[in-house]
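The complex is shown incomplete by one protein chain, all other protein chains being positioned as in the whole.
Then we have chain A:
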Amino acid sequence: MKRTSVVQAFHSETVVISSVLQIGDSERISARTCDLAVQRQHELFFGSEGEQTFPVFTKPIPRWSFPSPITSKQTLHQSPVISARSVRVLGISSSSIVHIGSTSTVEAESRIKHIRHLDGPAPTRGRDS
């Protein structure tokens, strides 16, 4: 048995990149993102740069798999309502979830590769090279 969520006013500006804004109960939500973020000193875009795979996009992320030490759990809802007067969220991004209501399973994964590209004479890369 789950509680009822009550929110009187909700305001959000942006929901982007595989994010979810859910009002009402849900059963299962799964969100996944792979971002290649390239910042260049000058405004320049080459179209086909996302075709390469970086290790951060493929490496498996370890999951918590230990059995729960709780053998029996009892939840008593003394109040059947959980409430907020107003919620204001400016940005929801990169596999994030804003959920008003109850759910069963939530899974989210975000993988971001961030590259900064500065103008320079020689092709020296990195701090130590």
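Please note the rule applied: a contact is a pair of C-beta atoms (placed from the backbone, for glycine too) under 8 Å apart; a residue touches a chain by one contact, two chains touch by 3 or more; residues count from 1.
Just so it is clear, contacts and distances are computed from a predicted model.
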Protein that the absent chain corresponds to, by UniProt name, given "Spore gernimation protein GerPD", "NADH-quinone oxidoreductase subunit G", "Sugar ABC transporter substrate-binding protein" or "Nitrate reductase": "Spore gernimation protein GerPD"
Where the missing chain touches chain A, by residue: 2-3, 5, 7, 19, 25, 31, 33, 38, 40, 42, 44, 46, 48-49, 51-56, 58-59, 61, 63-64, 69-79, 82-128
